[in-house]
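Here the complex is missing a single protein chain, while all its other protein chains stay put.
Our next item is subunit A:
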């Protein structure tokens, strides 16, 4: 290869400096909140905690995760995510299959029906009124049913189906296989990479959803983790604004509690993140715009 010039060296320095700075910006907020969650009480209240923890204790964290409200919210979120992802994947994969058959009569009209909903929606209030009429307000199904199929995700799966060789299906048909057998025995197993990716996106969506629960769930017994977290984050924030009255009520600072709650809700994602990594890049690329 070519030898390194002075310009190349400068470029290298610039490149590494830029990327290290970027990485630090991404990590610092996480490091800071983690430090506050495990630092000693006096250090937090006197504002001594920066990036690294001062002292070490897990009491705040333990108290947060053992509170019954946290456990309930956590379980509700896990349940909604698991059930929702399962239903979504099933519905999406099944619906995408007939739509991938371009020569089926009426199929392009159905496509238009689906795509139109990506571009135009009734808006918040008509949706809310519909959910009320269906008696889905304050019912956990409201977090799953209206978003069961994401048209975008369906299009991704559909285009993957279309990329599978047609000969495969034809030969199965000659061997006497029916549509369902073909779908469940041949198409779906072959589509596992894209299905795993989309399942991941659905799961992250259900887990992180805040808007849905905020609108449709008022019952405190049904609060999801994100709702609970928002309560803690913003309550503590408001307490800071007025004065520190909460300090007198609890032996732990709102700062510490807040940090610990954020950490407790982030850890599940950090734990699965390494495992999902191998899927999502591929998924984005399949999903990225193509002509």
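Keep in mind that, in the parts below, a residue touches a chain if its C-beta (ideal position, glycine included) is under 8 Å from a C-beta of that chain, and two chains touch if they have at least 3 such contacts; residues count from 1.
Simple rule for what comes next: contacts and distances are computed from a predicted model.
Q: Looking only at the UniProt record of the hidden chain, which name from "Pyruvate dehydrogenase E1 component subunit alpha", "Sugar ABC transporter permease", "TonB-dependent receptor" or "DNA-binding response regulator" is the right one?
A: The UniProt record for the chain left out of view names it "Sugar ABC transporter permease".
Q: Can you tell me which of A:32, A:63 or A:139 touches the chain that was removed from the display?
A: Touches the omitted chain: A:32.
Q: May I ask you to list the residues on subunit A that touch the chain which is not drawn?
A: So the residues of subunit A touching the unseen chain are 1-2, 5, 7-8, 11-12, 14-16, 18-19, 22-23, 25-30, 32-33, 36, 44-51, 91, 94-95, 97-99, 110, 113-115, 117, 119-130, 145-146, 148-149, 154, 179, 183, 204, 207-211, 214-215, 226, 229-230, 232-234, 236-238, 240-241, 255, 258-259, 261-262, 265-266, 269, 273, 277, 280-281, 284-285, 288-291.
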